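Right after this comes chain A.
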Amino acid sequence: MGGLLRKIRGTGRVAEAAPPRPEADPLPAARELGGSVQVRCVDAGSCNGCEIEIGNAFGPVYDAERYGVRLVASPRHADVALVTGPVTRNMAEPLRRTVAAMPQPAIVVAVGDCALDCGEFAGGYGVEGSVVDMVSVDVSVPGCPPEPAAIVTALRTLTGR
Partner candidate 1 sequence: MSATGYVAVAAQVAVVAGGAPLLTGWMRQVRARLEGRAGAGVVQPWRDARKLLRKEPVSPTGTGPAFRLAPLLLVAGTAVVAALVPLAATRTPVSGSADLILVVALLALGTVALALAGLDTGTAFGGMGASREMTIAALVEPTILLAVFAVSIPAGSTNLPAIVAGTIDHPARTASPAELLAVAALVVAVLAETGRIPVDNPATHLELTMVHEAMVLEYAGPDLALVELGSQMRLAVLLGLVATLAAPWGVATGGSPALLALALALLVAKVAVLGTALAAAEVFRAKVRLFKVPELLAGSFVLALLAVVGSYFLTGEAGR
Partner candidate 2 sequence: MNPAASALLLTAPPAVPLAAAALHAVAWRRAARGARVPGPAQWAGLLGPAAIVGCAAALASYVPGHGPVTAYGRLLRADGLSVWMLLVTGAVALLALAASPGYLAGERAAGHTDAAGTHRYYTLVHAFLAAMCVALLAANLGVVWVAIEATTIVTAFLVGHRTTRASVEAAWKYVVICSAGIALAFLGTVLIYYAARQAGISEASALDWPTLAAHAGRLDPAVTRLGTALVVLGFGAKAGLVPLHAWLPDAHSQAPAPVSALMSGVLLAVSFTALLRYKAVADTALGAGYTRGLLATVALVTLALSAVLLLAQRDYKRMLAYSSMEHMSVIALGAAIGGPVAMPAALLHVAGHGLAKTVAFCSAGHILRLRETTRVGRVRGLLAQSPALGAVFGLAVVALLGLPPFSLFASEVGIVRGGFTGGLGWAVSLALALVLFAFAALGYRTGRMVLGPPVAAAGPPQALGVTSAVPLVAGLLACAALGTALGPLSHLLTAAATTVGGR
Partner candidate 3 sequence: MSHGVYAQLLDLACGVFLLCAVVVLWRRELAVVVRVLAVQGAALAAIAAVLGGHERRWGLLVVAAGVGVLRAGVLPYLLRRALDVGAVGGGPYREDVSEGRETRPVVNVAASLVVAALLVLLAYAVARPLVALDPTPATRALPVGLSVVLIGFFALVARRRALAQVVGFLVLDNGITATAFLAASGVPPIVELGVSFDVLLAVLVLYVLTARMRAAFGGTDLDDLRELSDR
């Protein structure tokens, strides 16, 4: 117990200074969210590279939470579906059902090249298509895998903070 306290006092604040707010005008749906975004990550068949980056985005260093973004367990609770990876044949129907389960206004963010244009896995026998083909994507974060900062910036455009 004591050791942990000393460690906490020692490390102090880990989160880096918040970069300036992105100027891009927020989406009409995002404006309704009013600075509170609840995110449900959906892995539509990614190689988990993007998942690691999303993890880092919510880690102490990038700390996406400080901008009002929170990960939640069920699409019912979520406003944003953070979709990664090319959509495999098995994940096509579940992805559609997850997006349908989210109450309006709902936003889909496609993370990583695979989500945009199937990236490395284009033409794979198991791949149904990219996320863009499957569901209407509002925001996309290119990169393989995209920087955590890029993901955080994308999310900040939704919260507006």
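By our rule, a residue touches a chain if its C-beta (ideal position, glycine included) is under 8 Å from a C-beta of that chain, and two chains touch if they have at least 3 such contacts; residues count from 1.
The candidates came about this way: all candidates are chains of the complex that A comes from, given by their letters.
Quick caveat, the model's predicted, so the values are computed rather than measured.
Interface record for this complex: partner of chain A among candidates 1, 2 or 3 is 1, by the touch criterion. Residues 1, 4, 8, 11-15, 18, 32-36, 38, 60, 63, 65-68, 70-74, 76-77, 79, 103-105 of chain A touch candidate 1 in their complex.
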